[in-house]
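Notes for the one structure printed next.
The complex appears here without one of its protein chains, the remainder shown in place.
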Amino acid sequence: MVSRAGSLPRYMLQRLLLVIPMLFILLTLVFLIMRVAPGDPVSATVGGQLREEELERRRAALGFDRPLIVQYLDYLGDVARLDFGTTITDDQPIMNIVKENGGATLTLTVAAFAVALFLGVVFGLIAGRFRDSAGDVVIRLLGIATYAAPVFYTGILVKMLFAGNLGWLPPNRATSGFTESDVDEHTHILLVDALWQGETEAVVDILEHLVLPAATLGIFICGIFVRLIRVNVLQTLQADYVEAARARGVRESKVMRSHAFRNALVPVVTIIGLQVALLLSGAVLTERTFEWPGIGSELVRYITLRDYTAVQGIITMFAVVVVVISILVDIVIAIIDPRVRY
Amino acid sequence: MGVFRVLFKPFGQTTGLARWLLISGLLLTAMFVTFALFAPWIAPYGFAEEVPKKVAPPGDGFLMGTNDLWYDVWSRVVWGSRTAIEVVILAVILGLLVGVPMGLVSGYVGGWLDRILVLIMDALFAFPPLLLAIVFAFLFRDLIGGGVMAVALALAVIYVPQYFRVVRNTTLSAREATYVEAARAIGAPGHTIMGRYLFSNVIQSVPVIGTLNAADAIGTLAALGFIGLGIQPTDAAEWGFDLQRALDDTEAGLWWTGVFPGLAIVLLVTGLTLVGEGLNETINPTLRKRRLRRFALPPRRPAVEEEAAR
Partner (left out) sequence: MNDRMEPVVSVRDLRVWYGTERGAVRAVDGVSFDLLPGETLGLVGESGCGKSTLGRGLLGMLPEGAQTDGEIRFKGENLRTVSRSRLRDMRGPELGMIFQEPLTRLNPLMRISEHFEEALRAHTPGISKDTVERAALEVLGLMGIPPTRYRSYPHEFSGGMRQRLMIGLALVFRPAFVVADEPTTALDVLVEAQIIRILHDLRREFDTSLLLITHNLGIIAEACDRVAVMYAGKIVEVGEARQVFRDPQHPYTRELLRSTISLSTTGLNYIPGAPPDLTDPPPGCHFHPRCPDAMRVCEELDPIDQELSGGQRVECWLHGPDHLIGVDGRDRLRVREELSVADEA
């Protein structure tokens, strides 16, 4: 039962080796669907709008005139260099979109995650502590309802109430016009830049815009945290070591604080990796709802334009991000809890 | 029918809140199924039928008002149930048709085939489901148009890995079970063993996953509609599309165009989730808290000696 010291690097290597085939399969799949299946992405995207010579020129520019296997190997090689291709409609490298709009998406997802974690911990602990009480029942029902509500529906309701009827907060976009001109872009994360330059007014403006989208997305994903933490509290309260602590005369409130809460929170880290997928999906929809200038909004815009290479590139980028984050989370867990490495 | 026995088993076993939740789940689901089956009789207008009034508030002949496309919102809600249930049933059946046989074969044959299939399915499973649906919906829309079938296919892809997993794992453990060994020893041909023994084991867990996936599929269907990858409004009524249209209305203070279709999604998803969890609790009774019977300690019987002394 004694942990083997020094097995962390080996575990990390194992984890990485497992991920490579998975990433390879995902990329192959995306390539097959987005480039092979439609035949010719250029005419599928802008066919009928441009003259044949222009289409031909674009095909050549994007390398679609070469054999598929060459295109495939190129695609894999490009992704390895973090080059996700170029859009057909406006000739933009995907990496530019990531640079320009990634900051907004990052701000939204991080803030939403914080909201979800906060709500999840508070309500999960209450529901678990007071099992089967009225509060527990209400929290569980709300948990089902918030998860049942599509994130864009919650968004619409929230906008109607807080931006429309009450007029407390701005409904759309990440900033008011003046902020964008006041803040110089360095990191492309507006909030960070504004804080860095000490633009108090801009910071307040950005935060005001952030509240509704972050709360909407946070509420959507908090249900899973509530459930998980509630179940963990229930299980921990029945754990043998909790009974042993009670047998030493430890007060119930202290048992709650030092055993149940603490031990119930550890498994939360383990599902963060899974949550990233949900968080990204939710972010795409939330951005569309609040006209948030993130990568998700761009994705939806290119979907409307039927831009094959843009959709392919953005989806590939998301796939890489999800896989990388899941490895990072696993490694962090292994560092926190040595029992994971067995 | 075995399915019905599984469906109604929870009633006898659950009590209090759990039973109440299951009943409300069944009622909600039944309501939308009724809408779906009898849409032409329930809805006052067709799903793409223009009415005389544009963006009229609820009341005055229009139960839930009308929207900017000159459609009756209540009719769209009713017809939307039909679309949602059609798509979801199609998606779950398609997912089952692909996932179950693949899982059976993978679990039964094992070896390299199993390893490769598991790897592919794990990769699909790790991918955010909405993004997967977007990719496939994007493709199918070009290939077969933006109809019910295209969306159902895109949704089915998401659920294949789940069915595959459950079926493969059950098959693996069933293969180890002695009765399969016994059947093999008797000389039953391979496909009989798979067909009869394994399928009956697998069929138990399918209603739970199917119901929960159906709930999930309603949300994903709406999401596709919301980002413009769903069903064309003239093909069928779809709540996600209506919500996308309603997005701009909210700032104009028009609440009814969005609130009602969204509410329909919430209620149907909640209903299906409650049913799925009710089923799950009966299949995994460990989730339930054991009930304690109240009783009173009977008074001590007088000692025999006292009795004898009398």
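Miscellaneous remarks
First chain written, first letter: the chains are A and B, and each begins at residue 1.
Here is the rule we use: a residue touches a chain if its C-beta (ideal position, glycine included) is under 8 Å from a C-beta of that chain, and two chains touch if they have at least 3 such contacts.
These numbers were taken from a predicted model, which means no experiment stands behind them.
Of the candidate positions A:Gln14, A:Ser258 or A:Thr304, contact with the hidden chain is made by A:Ser258. Across A:Ala245, A:Val269 or A:Leu305, the residue that sits in touch with the chain not pictured is A:Ala245.
Of the residues in subunit A, those that touch the hidden partner chain are 1-3, 239-251, 254, 258-259, 262-263, 266, 338-339.
To be clear about the criterion, only the chains that are shown with their structure count from here on.
Subunit A and subunit B have Cα centroids separated by 24 Å.
Contacts from subunit B toward subunit A in the complex involve residues 17, 119-120, 122-124, 126-131, 134-136, 138-139, 142-143, 215, 219, 222-223, 226-229, 240, 243, 246-247, 250-251, 253, 255, 258-259, 262, 265-267, 269-270, 273-274, 289. Subunit A meets subunit B in the complex at residues 21-23, 25-26, 29-30, 33-34, 37-38, 44, 132, 137, 144-145, 147-150, 152-153, 156-157, 159-160, 163-164, 171-172, 277-278, 280-281, 284-285, 288-289, 299-300, 303-304, 306, 308, 311, 315, 318-319, 322-323, 326.
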